[in-house]
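Okay, handing you the structure first.
Note that this complex is displayed minus one protein chain, with the remaining chains in position.
On to chain A.
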Amino acid sequence: MRQFSYSRPDTLDAAQRIPEHTRYLAGGTNLIDLMKSDVERPKHVVDLNALSMSQIEERPDGGLRIGALATNADTAAHPLVTERYPLLASAILAGASPQIRNRATNGGNLNQRTRCHYFYDPDMACNKRSPGTGCSAKGGRNRIMAILGTSEACIATFPSDMCVALAAMNATVNLTGPEGERSVPLRDYHRLPENTPWQDNILRAGEIVTSIDLPPLSFGPHHTYLKIRDRLSFAFAIVSVAAGLQMENNTIRKACIAMGGVGTKPWCVPEAEALLEGKTPSPSLFRDAADCLLQGAVTDRDNAAKLKLAPRVIIRALSQAAAGTPQSQTQKTIF
């Protein structure tokens, strides 16, 4: 960790007037870690915690707005979330540990960095950390790396669980910055690495995530967040699937599906969702959806297991959602 200046503005306006090499601090569960490892080297840390952005409130359209500074724990436990967006609550609870969720915020979750071994180790070449140095993950120990959305420059996954559920539900990210306010669909918020992997998302300098809007959307019991990982708690996903289905007389009216652990961003394929709509759930239908979701997957040295597991996890998750038996995050048996 290198010396930095610290400020804690109490207005959004002040928080946006920042010099170069600034990082915003919310829960700090990722940023502080990265600073200790010398991966993030901000000259200025601007603490957002004096701003009031932790509200969770209903929207006129029947949706829900969750504040960027609401903690993951408070969000997952909020009655409006547990009652109306259990898929989101489930995805949050599948991630990290209770201690981390107590600190980590929703805005921070969107802006966390990859857990790629090579990104985290300043002795190793990494285009995401040090543009132009190369990608050590390619050809390296890349069991945890992405198989979708990768480029020659980067194969790191975006590690969030929460964002997978947000992507499935087509949430909207609300931003405010020097150029004013804007809203961006979550599916467009994170970037593919292409040849600029250091840009994780579309945030501009001085722009801050203020809240996330969940559309009015109900799956009843027909949803699940299924996460496969190397141990049953406190590990990032090898493959995860957030699925929500609107069912009517055993027909899928609307399908929402996103994947984690396999992509360089929360992975959504609208064609796969369209393919499910209007159909009766069946293993072969789900297999088709899996094929569609995984189109273009590329494996590297160590991560072929992801491609082997992914279709099975997709099929299981869709089966759970169709059956109305969501995966429990406390009872670890997968039904």
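Heads up, the rule we're going with is that contacts are C-beta pairs under 8 Å (C-beta built on N, C-alpha and C of every residue); 3 or more make two chains touch, one makes a residue touch a chain; residues count from 1.
Note that contacts and distances are computed from a predicted model.
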Name per UniProt, for the chain absent here [options: "histidine kinase", "Carbohydrate ABC transporter substrate-binding protein, CUT1 family", "Aldehyde oxidase" or "Aspartyl/glutamyl-tRNA(Asn/Gln) amidotransferase subunit C"]: "Aldehyde oxidase"
Option touching the unshown chain, where A:Q99, A:S218, A:S233 or A:S282 are the choices: A:S233
Residues in chain A touching the chain absent from view: 1-3, 36-38, 115, 117-118, 120-124, 136, 139-141, 143-144, 228-236, 238, 304-306, 308-309, 312-313, 315-316, 332-335
